[in-house]
Every structure is written in C-alpha cells, then in structure tokens.
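One protein chain omitted, others in place.
For clarity, chains are labelled A, B, C, D and E in written order, and residue numbers in each chain start from 1.
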Amino acid sequence: MHWRPPDDRTVRHAQYKETALKFALLVLKAPFQHQASASALAFARASLDQGHQLVRVFFYEEGVQNANRLAAPSAPDTNLVHLWSNLASEQGVDLVVCASAGLRRGLREANLAPGFRISGLGQLIEATIIADRLVTFGG
Amino acid sequence: MHWRPPDDRTVRHAQYKETALKFALLVLKAPFQHQASASALAFARASLDQGHQLVRVFFYEEGVQNANRLAAPSAPDTNLVHLWSNLASEQGVDLVVCASAGLRRGLREANLAPGFRISGLGQLIEATIIADRLVTFGG
Amino acid sequence: MNKPLPALHIVNKSPFAASSLEQCLQRLAVGDSLLLIEDAVYAAITEEIWDGLRTQPNKPARILALSPDLCQRGLADKSLAEGIEQVDYAGFVELVTTHNPIHSW
Amino acid sequence: MNKPLPALHIVNKSPFAASSLEQCLQRLAVGDSLLLIEDAVYAAITEEIWDGLRTQPNKPARILALSPDLCQRGLADKSLAEGIEQVDYAGFVELVTTHNPIHSW
Amino acid sequence: MSAKRIMFVLRNGKTAGPSTDERIEVAMMAQAFDQEVHLAYLDDGVFTLAAGPDDLAALLAKIEESDISHIWVEQQSLAERGLADLVLPDLFAVLDRHQIIELMGQMHMVIPG
Partner (left out) sequence: MSAKRIMFVLRNGKTAGPSTDERIEVAMMAQAFDQEVHLAYLDDGVFTLAAGPDDLAALLAKIEESDISHIWVEQQSLAERGLADLVLPDLFAVLDRHQIIELMGQMHMVIPG
C-alpha cells in the first residue's frame, strides 16, 4: 500500500516543464466569509507561474458564492469573483461550480460570473483522478 | 452607570401581555453554512408564542443569504428561506436584509424572497434602540 | 428595575473545536448565567470540560444546555455534567427576559 | 518514486481560537511537514504554542509560515518561534510538489 | 488508470448542519467513480455518530448503497468525548490513533470535512 503516481503522469502537455505536476484545487468558503478564496487564487497563480498544470478549480459548499456575478464589493480590486473570472480568461483555467451545492444556495446560470461553469460533483472526482495533487482551501 | 430600561418601555402594543418585552434579532450566518439561522428562527417563534414583540430580524454579513429566493434545498421543510418568509406572512415580522452586505454578496431585489426587505444598516441600530433585548445568532 | 440585570452568555461552538467557551468563562461577572446551544451542548455532557471552572474568577450562576440541540445530537439520554440544567426554547426566551445584555460568543 | 512522499499538513485557524493546530499535530507521521497559513500564522510568532510539541509522538520535519499572510497581519518583522521558516506562495507550491497527500485541517 | 485512495476526514460536529451531508455526497460520488474511498471519523466528527439510531441508520443506508467499505473511527477521539462505549455498526472499524496516521500516509488524496 505505498503511494504510486497515477499512470498518466508521463503524458504531459508541451507547455509544461518536465517536472510539472497536475494540480486540482477545492474551494469551500465564500469570498467575503473567509480568506480561503483569496489563498486559493494566490496558490493557483503561483502554481501556473511555476509551470504546473491546473486541472480544475472546483467550488463546493459555501465556495459556490465565488461564482456569483451579482456580488459587488466596494473595492473592485478585492472582488474575488472578478479575479477568478480573470484567471479563467487569461489562463484558460477550468472553474467549476457544483450544481447541487449551487442550487441549494441560489447560484444559477442566470447569475454565474464569466469563466465559471456549473456541473456535477463528478467533475471534482474526475479532477482528483487526473491530478497529482489536490489542495483544499477553507476546510 | 447602571442598566436602565429604555424610556419607551411603558408604551406597549395592546396585543402584548403586560410583561412582554421587545426583542430584536441579528442573524450573521447563511442557512447552509451554520445552524445559527435555524436557532434564530426557533427563538423568534418561541418569543412570539410567549407574547413578546419581535421588533425586527436583521440579516447581516453571511446572514443575508437567508433572503435568497433562488436557494432550493432538496428537502423543502428544511428550507430556511421559506420558513423565514412564512414567519413574515403569518406574524408580520419585519425581516430586513442589510443593503450593503447584500450587495457585496449578490443579494438584490430581483432574488429577494417574499417577506424580506432590503434596507440600510440604520435599521439594525433603530431596532436596537427600540428593543429591550438584542440577541445575536452566528457570532 | 434600577438594579442592573445579570448578563446571559451564549456559546454555540464545540469546546473541543473552539476556544470560545473558555474565553467566555474568563469574562463572567458575578451573577451572570451561561447558555450552551448548537455544538456547545457537547460541553454539557463532558464533566472534564468544567474542571477548569474552579480556576475562573467567577462561576456562572446557572449553566443551561438547550434541550432541542442535545436531542438533535442524540444526547438527550446522556447525563449532563454536575449542575447543568436543560432548557427548551421557551426557557431560552425566559432567560433572555431575565438577563441583559445577551452576549453571544 | 515508489517511496511514498511525506504528507503536508496545512492549518489555517488561529491557535488561540481553534483546536485544529493541536489536533493536526496529534496526527503527524514521521517526516511530515506543517504549513501555517491565514490566521494560523499567529502560531508562528508565539513560542509557547510549541511547548506542547515535545509531548507529541512525532514532530514535523519542517514547520513553515506563509510570509504574505504574516505580512498582511503586520507580523513580518516579528521573530518567529524557534525552527519555523518563512515561505512565500512559490515556496508553498514547491512544498505541494514534494509532499503528498496535502491535508488541510 | 488505477483507482486512487481518497480519504474523507470528518472532524466536525453538527452545527455546520447540512454540510455534513455535502461531505458524504462527495465520498459517495468518489465511490461511484470506482475510487478506493475511506471515511475517517476524528475529533468532533465522532459526535455525529452518536446522533441517535435514526440518523445512524440513515447514514448507514447511504454508505451501504454506495458500497463504501473503509470506514474508520478513531478510538482516542471517542474516548476524549466520553463515547468509548458507543455501539457502532460492524461496517465502522474503531482504530487506534497510530493506525489512523499510518492509513493517512497511504492516501493519494485527503479531503477535509
């Protein structure tokens, strides 16, 4: 029962360096509730800067509030919803909001910020299977 | 510097019993995040049952999510948004959502559940001034 | 009514996960009471939690645990630590009328 | 790569407010490291927090505190408790590559 | 690709409420994807196992339906909370803390709860 890298680790996208890993992130807290969302975003940027691949950022539980287009904090540079959208448009990062967690909290397609998509919990598991590492923020 | 009852305590609405007090409630957590919202609702009902007056329930910080009409949990009898709306329609309780806290979190008139109204933080202070007691849930 | 009322302190977090019960107990005035709700009711069934109380300057006049929250956690049949009373929501409201301020930790 | 990697434990809550640092320290395996982020960096500047570490079965191989979070809290100039290193987000990413699983408490 | 060992660590009491269900949903989904799913009840998480026979039966039904078969409960967490004599279904194995630590080290992913 020793740790083994997943079998697909040798197959890598050309843009990533030889030692690059695939990361998946899980965000569990709302942007105004907790620093977790800001920490996850900073980690995401730093991992891309180092040439790692960000397989997916999955938003679950209160984390679904990160995708709420209607959220408008007074200081726009601290608007984490915008900052996540920017990450998606600049770097093509896949930002997925859990459909059932979103439904429970009123997050729908109609109020979804650009760059996010709503999908099933299976997308988290799929990311977990593909990725070399899963890092959770706001546990 | 001793505690004094507010000067208006002798003036009371006819429907309340002689020893009735005026309560204000402050709710700071989202319904799915925390039990605080359910605790506040149970306290609100129990205080009305005993003939006290509920001046206002004020929703602040993450508590603004209690007013999100779009929230749809799988089990409707645990849908706290509906249960708060019911309290407002049955008992005429004033449910106020903080405008600025709501704006930051994407809570607008368009997705406001029945029985809630959006207003300023001054409504919390006003309730605090009128009320004999302020009870905070989710601090 | 010129005499100030004692305060009611409400704690809602598990004593195993958070420091708020301990921090609340350090700030009690003589005559204040303590109400345990939500996950704080876990403290009510744990005798050892209250050992430290002897070192606190002021003991609560009454310590109460919200019975629906005990019930919801399957703890209704458990014996409570010495001196802790059960109270329902009607009792919670009653406590609020006889105390002020109401201090949620 | 057949050898298992050590785990990285991430704690994000203040040791004065929550028990998660203590609970994490009780579950370290030999060779695991500990990263303090967000309010957990308050632990990094407090020597007494680590006194209890001697009673834990396993000490972390490394203890690190996230420097931007220290900075944001005005603690950048404070001396850290003995043996605690500062690390930035690049270092955080590096730690994630050299450890697995990544365990957030 | 071989299955990954994923441990869901359940360490919270009930105040977080419905979130407990959301954590179990993820574990069930992982099992549906044929991963090797482990549930570990530590710290206040063990209190959720004491929440009466009805709640435990509902949890057990979900777990059995999803074929999750590795369910661990830390003995020290039970003892610290006065629950050492808690009667649990056979599917729940009580482990010593050092066994839990060893298991955690064998996981590919750990997801907190």
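By definition in this document, a contact is a pair of C-beta atoms (placed from the backbone, for glycine too) under 8 Å apart; a residue touches a chain by one contact, two chains touch by 3 or more.
The structure presented is a predicted model; accordingly, all values stated were derived computationally and were not measured.
*Asks:* Going by the stated contact criterion, tell me the shown chains that border the hidden chain.
*Replies:* Contacts of the unshown chain, counting the full complex: A, B, C, D.
*Asks:* Need a quick check: the contact residues on chain B for the chain that isn't drawn.
*Replies:* Where chain B meets the chain not shown: residues 1-4, 6-8, 26, 60-61, 100-101, 104, 121-122, 124-126, 128-129, 134, 136, 139.
*Asks:* Touching the missing chain, which residues of chain A?
*Replies:* Touch with the absent chain occurs at residues 32-36, 38, 73, 78.
*Asks:* Tell me, which residues in chain C touch the chain that this view leaves out?
*Replies:* That gives, for chain C, the contact residues 4, 6-7, 19, 23, 26-29, 32, 57-58, 100-105.
The rule we apply is simple: only the chains that are shown with their structure count from here on.
*Asks:* Common contacts of chain A and chain D?
*Replies:* Shared contacts of chain A and chain D: E.
*Asks:* If we look at chain C and chain E, which chains touch each of them?
*Replies:* Neighbours common to chain C and chain E are B, D.
*Asks:* Among all other chains, pick the one whose mean CA position is farthest from the mean CA position of chain A.
*Replies:* Centroid comparison gives C as the farthest chain from chain A.
*Asks:* Which chain's C-alpha centroid is most distant from that of chain D?
*Replies:* B
*Asks:* Taking each chain's centre as the mean of its CA atoms, how far is chain D from chain E in angstrom?
*Replies:* Centres of chain D and chain E (C-alpha means) sit 25 Å apart.
*Asks:* In whole angstrom, how far does the Cα centroid of chain A sit from the Cα centroid of chain B?
*Replies:* 34
*Asks:* Among all residues of chain A, which ones touch two or more of the remaining chains?
*Replies:* 2-4, 61, 100, 104, 134, 136, 139
*Asks:* Pull out every residue in chain D that's touching 2 or more other chains.
*Replies:* 4, 19, 100-102, 104-105
*Asks:* By the touch definition up top, name every chain pair that qualifies.
*Replies:* Inter-chain contacts occur between A-B, A-D, A-E, B-C, B-E, C-D, C-E, D-E.
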